[in-house]
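For this view, one protein chain was removed and the others were kept in their places.
Entry: subunit A
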Amino acid sequence: MAILSQEQAQAILQKVLSFSKADECQATLTGRTAGNIRYARNNVSTAGHSDNVSLAVESRYGKRSGVATCNQFDDDTLRRCVQRAEETAKLAPEDPEYMPMLGPQQYLTPNSFAAKTAGDTADARAQAAADSIDLCVARKLTVAGFLENSTSFRALRNSKGLQAYQPETFVDFSVTVRTPDGTGSGYAVADYTDVGKFNAKALTQIAADKAAGSVGAKAMEPGKYTVILEPAALVSDEGLLNRLFYELGAREADEGRSFLSKKGGGNKLGQKLFDERITIYSDPTNLEAPGRVFDDEGQPVKKMTWVEKGVLKNLYYSRFWAQKSKATATAFPSNFIMSGGTQSTADLIKGTAKGILVTRLWYIRDVDPQSLLVTGLTRDGTFYIENGKIKHPVKNFRFNESPVIMLNNIEAIGKPVRLGGNLVPPLKIRDFTFTSLSDAV
C-alpha cells in the first residue's frame, strides 16, 4: 500500500477535497517503503524494512490555517480528517506571512524513478553485503557498511486546481574498511536512482585499497597546504560545500545576518564572490542526479543557476519574501550541480607537485556565520602527494576554513560525480588551512 500510482493517489486526494468546506484546502499524500542492511566487523549487524503512507490536509479560512493527517483511507476517516483540519484552522492565529495557495502549474517530467530499484529485495541487499564482506575477509581487512534502497512518492492536490505527482527511488551505500590493528582506514560512498548501477564489490575495493595504503601514516606540520578534495569531502553526510549550498537564502542576506549580506544593507546578488571557474546550478531533470520537480507548496522546481563564473546570480526567495522584495519566488531545489572539467581525481594527483589528498571530511560545524568559517577533520584516507604521485599516508588534520575563501583559491576542477543526489567535481585548492593534528585513524 505504501507506493500508490498517480491515478490511485489523485483519486484519494480528489475525494478529500470534495469533503472540504474551507476557503482553501490542500491535500498531500506521501508514501515510502525502504529496506536496509548494516554490517560491521565482517558480519551483518542489523537490517530492516519499513512501510509508511500518510495524508496531510491543510485547510484555511482567510489567513488562518490548520493541518490534520490520517493513514486510513476509507470515506469516514477522510471526512473526519478534513473536519479536524478545518476546526484547527478556525482556532489558529492569523499568519501575517500568509500566501494564497497556488493554481495549476506546469512541471518538468520527472526521471527520478527506476523500476529495478523499486523491485529490489532483502536477498539482493544481503548478497551485496556478502560480496563486500568476502572481499575484505580474503584481504584480512575489517569492513563496516550500510546499504539502503527506498521507493517513495509525493502527490499534491488543492482547491485551486493544482495537481502534482512524483515517484522516486534512491539507493544509498557507504563502506569503511579498516586494518585489523586499527592503523589504516579507507572509505567509499555512492548513491543512485537505479540500483542497476550499484556494484558493492567495486566500491569496497576502493575503500580496501585506501585502508591498506593508509597504514603507517606520518605526521606533517599543520599549516596551509594545496589539497585535492574528493567529492565525498565536498558533499556527503559531512561535506564542505553543504553549508554554502544551503545558505543561499535571500531573507537572511537582506536581514543582515548571512555571509551574503552587504555592508550598509542589501545582499550580494550580482557580485563576483568566487573564482571565475565556479558555476553552481540546480536541475531536477539531470539524467545522472535527478531531483524533485515540485516543492511542498506545489511550486515548480526548474533549472536555476545560483553562481555563474564566480558571480552570485540568484538567491532563494520564499513566496512571501519574493512578494515583499518584488523578486521572483524560487522553489527550493533538491539537487546542486557544480560544473567541472574532464579530469579524474587521479589526473589531478598527476598534476600536483606537492599536496594532500583528502578522501573524506568529518564533523564539520559552523565556527563563524559571518565568514562561513567551518571546522572539521580529515578521515579514512589522507595522503601526501609529491611530483604527481601518492608518496605516503599522513595523519589526519583538523581544518578551519571558509568555503568562500576556498572557492577563491581554486587550482583545478575535475569531472563531476554524483553524490548525495548532487553532482560535484573533485577540487584542487591552494592554501587550505589545517590547524592541528589528530591521532584518529
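List of remarks:
Heads up, the rule we're going with is that contacts are C-beta pairs under 8 Å (C-beta built on N, C-alpha and C of every residue); 3 or more make two chains touch, one makes a residue touch a chain; residues count from 1.
We adopt the following convention: contacts and distances are computed from a predicted model.
Per the UniProt record, the chain missing from the shown structure is "TldD protein", taken from the list "TldD protein", "ABC transporter ATP-binding protein", "Xylose transport system permease protein XylH" or "Probable oxaloacetate decarboxylase gamma chain".
Contact with the chain that does not appear here is found for just one residue of A:37, A:171 or A:385, A:37.
Check A:160, A:243 or A:324 against the missing chain and you find that the one touching it is A:243.
If you put the hidden chain back, the residue from A:119, A:182 or A:388 that touches it is A:182.
Considering the full assembly, A:261 is the residue among A:8, A:159, A:261 or A:325 that touches the omitted chain. When you scan A:235, A:293 or A:331 for touch with the missing chain, the hit is A:235. Think of the hidden chain as still there; on subunit A it touches residues 35-54, 56, 66-71, 84-85, 87-88, 92-93, 95-97, 121-123, 125-127, 129-130, 133, 137, 142, 144-146, 148, 172, 174-176, 178, 182, 185, 187, 191, 235-237, 239, 242-243, 245-246, 249, 252, 255-257, 259, 261-265, 318, 334, 336, 362-373, 375-377, 379, 396, 398, 400, 402, 404-405, 420-422, 435-441.
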